[in-house]
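Right, chain A next:
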Amino acid sequence: MAAVIEARGLTRHFGGLRAVDGVDFSLEHGEIHGLIGPNGAGKTTFVSLLSGRIPVQSGTISLNGEDITHLPAHLRVRKGVAYTFQITSVYPRLSVFDNVALAAQSRGAGDVPAEVAQALGRVGMTGLDGAQAGTLSYGHQRLLEVAMGLALRPVILILDEPTQGLASGEIDGFKALIRSLVPQTTILLIEHNMDVVMDLADRITVLNFGQVLAVGAPDQIRANKAVQDAYLGGDHAAG
Partner candidate 1 sequence: MTDGAKVWGLHLLVLAAVFAAQFLLPPYHATNLARIMVLAVFAMGYNIAFGYTGLLSLGHALFFAAGMYGMGLPVWHLEWVSVPALIAGLLAGGVMAGAVGVLALRTAGVSFMIVTLMFAQAGYLTLLYLNSWTGGDEGFVVASAARQAFGFSLATDTPRFTAAFVLFAAGLLACLWLVRSPFGRVMVAMRENEERSRMLGYDPFRVKLVALILSGLYAGLAGAAYGMLFGYVGASFATIQYSILPMLYVLLGGAGTVLGPFLGALLMFYLIDITSNYTDAYLFVVGAALVGLVLFAPKGILGTLRERAWRWLP
Partner candidate 2 sequence: MSFGPFLLLAVLEGTVMAAVLALTAVGLSLVFGVMRVVNVAHGEFYMLGAVIAWFVTYYLPFPPALVWLAALIIAPLIVALIAALTDTLVLKRLNYDPEATIVATIGLLYMLQQAALTFYGPDARPVVAPFEWRIQLPWFGYSGYKLFVVVAAVVILAAVWLFMTRSKAGLVMRATQVDRDTAQAFGINVDRVYAGTFALGGALAAAAAVLIVPIQQAHYLMGHDPLLLSFIVVIIGGLGSIRGTLVAALVIGLSDGIISMFFSPTLAKIIATLLVALVLVFRPQGLFGAKA
């Protein structure tokens, strides 16, 4: 399989803190890729570099072979790199319809209402389009966030802690939703909930102190001694 997005030697320091330190990384077309690591391992900084929210200090990023290292964030979105925020970041004072429509019209969708209906349908929120986004339940706001990501019709969808704060029943629905997105969309999933990652991911990258500790299938990661020491061992439950 071909790499959709590829990072080489990606680095970002904040003062003396090496948040991301020479990371090589690739996403294969159509996979669900988990990104894990202890708190402060540099996960959010890393995806912020991928999505262009933070400028790269050194290293390169390419999307389908095209160098996008210095492309502004909004142009990466147009090229298909979509990012959903860790802290729910819908427009609370706008309607659900407007929230999703903003995503759909961004890539010049012809029939915006149809695109909105379709995206809301996929996350199971049909009929809620008139509601004010800020009045939705937390779970619905997270789903709305995903619907906005879907309406962008992305090549890669980066999901930052999507199940955080969801009830266990909601998590099952969420997993099914993510599975239904591949292989048209490639998923990069940052997740604290180990069960979700182990269950969903085809491959997992483990970050620690801004560096790649291990890459592999869930079983390999589970068996990896270094990963156990750094991360899983001891306080697995706290993850």
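One rule holds for everything that comes next: contacts are C-beta pairs under 8 Å (C-beta built on N, C-alpha and C of every residue); 3 or more make two chains touch, one makes a residue touch a chain; residues count from 1.
A word on the picks: all candidates are chains of the complex that A comes from, given by their letters.
Predicted, not measured: the structure shown is a model, and the values here were computed from it.
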item: Complex member touching chain A, one of 1 or 2; value: 1
item: Complex contact set, residues of chain A against candidate 1; value: 51, 53, 72-75, 77-78, 82-83, 85, 89-94, 98, 101-103, 105-107, 112, 148, 152
